[in-house]
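The excerpt is restricted to a subset of chains, each kept in its original location.
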Amino acid sequence: MSTPQFGAGLWNFASYVDRYATDGYAEPVSTLEQIRLAGEVGDLSYVDLNFPFSHGATIDDVKEALDKAGLKAIGVTPDIYLRQFSRGAFTNPDPAIRAEALELLHQAADAVRQLGAKYVKVWPGQDGWDYPFQVNHHDIWQLAKDGMRELASAHPDLKFVIEYKPREPRVKMLWDSAARSILGIKEIGLDNIGVLLDFGHALYGGESPADAAQMLIDHGLLWGMDVNDNLRGWDDDLMVGSVHITEVFEFFYTLRINGWEGVWQLDQFPFREDTVETARTSIRFLKAINRALDELDYEALKDAQARQDAIGAQRIVQDVLLSCMRKEA
Amino acid sequence: MSTPQFGAGLWNFASYVDRYATDGYAEPVSTLEQIRLAGEVGDLSYVDLNFPFSHGATIDDVKEALDKAGLKAIGVTPDIYLRQFSRGAFTNPDPAIRAEALELLHQAADAVRQLGAKYVKVWPGQDGWDYPFQVNHHDIWQLAKDGMRELASAHPDLKFVIEYKPREPRVKMLWDSAARSILGIKEIGLDNIGVLLDFGHALYGGESPADAAQMLIDHGLLWGMDVNDNLRGWDDDLMVGSVHITEVFEFFYTLRINGWEGVWQLDQFPFREDTVETARTSIRFLKAINRALDELDYEALKDAQARQDAIGAQRIVQDVLLSCMRKEA
């Protein structure tokens, strides 16, 4: 019956650029201004912060802005995907660049400590390849794991979460699925590395997000998550609930039956929409989903699933899902 | 406020086979038995019948079975995709096979007359190619159009609807999208050829089904439709509403604002599920969608769309969609 705590990547409140609108979809928004906008949403408790902060903002500036906005830091996401690292961070062919990536990650680890956040979020978006034959597949995966091991073993007091993604900006990324992430983390062999599951990444990677979440939970590795939506072909980062209502409900259902108690985070890129209103609309939807979870007939659904009864399960689910936004009497 | 009329392809009540379960997912079901099962659903008014009928059933047998089941024939779908036509019906490289396909189609036209149905449904599933360089693209498209012209011009009293589909069973099919179907029909130049839009085909072909429907309506060619669902990668023919709730709602919204008054048909392949219960569950969902259409704030949505306001439109839509299954007080 309780409402979950909501969070958002701070980039939800940024402006964006892509390879066509090279002048950006809006004027740049500073870290501190992004925090202020996040505070305006009204239902957010946590933000995940890109690092380094923009416009010279210091840790103290950020702390003050967070306090003022009524927000806490859940994680810090270092920018290991800018130009310097465009041919790879952990897996850059140049050892000097790999060292620079590690250095930035160490600084992000310090920021996590100073902000009292829960984890360093590692999103190695440039680690992968674009062309057949471009890389030796053994060597590059080894670099990816060795780098993570070096990073995480240097900070045994901290947690690190890897956010996997099938592709973009590389044509193919190394940490591309829940199964491969679990496997890589097991090979690394440290207990302070987990996974942040992005609903949309799972979806367009061909996973069932609910199944991916269950697998991660079963390995004790689901340490964070965020939601959004897409058309299953690309990481569109649309508002959650705008396309895959049933599957996002199944995802949260899976979290609930496993007693997963983390923050419900947003990862959306509202290129052309108002960033605060986008977040508000998504949270409005998530609250409705949460009401549906409260009203679900768990016993009946459990029975249907034991029979693998698709029809029965659909009816039980539709009963609560398609009434979760009703006006209360 | 009125309830639409519902229909279903008779194959919704068949048993199925695929390349793995070569012994079939269930025992074969005869045409007459399929009609009886369709009647059991309770909300169906129309069926689309595969032709020829199985087990030696005559037109009179079928008429009697339809009457008894309280059903009418909306269309007749000739089996131009069995072994004989596996390398093409209209576009078979062998002129003798093309003639046999035409002959079967003429018989189906007679069946339409005798059953008082609305159209011959032409689904040229084997007309296309599998490999690069297998066909001359000009010649095969010409065969496809010439065959349709010959067929439709022989029956000026009847209507013919082409059901387009991107692929399966051919790796690539010729009538693959709404736009190409309109274009091909214009090239044929007859006014008794239209289109049956399958929601799932549009979806996994990369179209917006609502947009495809609008384009067909604007050309006066949306003469039939059926719904189902899939994961956007294949024609899974799942129960409607099991995945793409918002987009199926947008599809029916588009039909309503255009005053489209046809039958809401099902095209589902319940390989492993009870066929009658599948249809009932889908119609239960469609009735909820229809209620949502009744309650939608059309003026507000129209205003949001005039501004191309994605956020506003989402909120308006979610308000009715996520309350359409509520228990009435």
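A few points about this structure:
Here the chain labels run A and B in written order, and each chain numbers its own residues starting at 1.
Just so we're on the same page, a residue touches a chain if its C-beta (ideal position, glycine included) is under 8 Å from a C-beta of that chain, and two chains touch if they have at least 3 such contacts.
Computed from a predicted structure; not experimentally measured.
This structure file defines a homomeric complex of 4 copies, of which 2 are shown in place.
The working rule: only the chains that are shown with their structure count from here on.
Mean C-alpha positions place chain A and chain B at a centre distance of 39 Å. Looking at the complex, you find that chain A touches chain B at residues 231-233, 239, 241-247, 272-274, 277-278, 281, 284-285, 288, 310-311, 314-315, 318-319, 321-327, 329.
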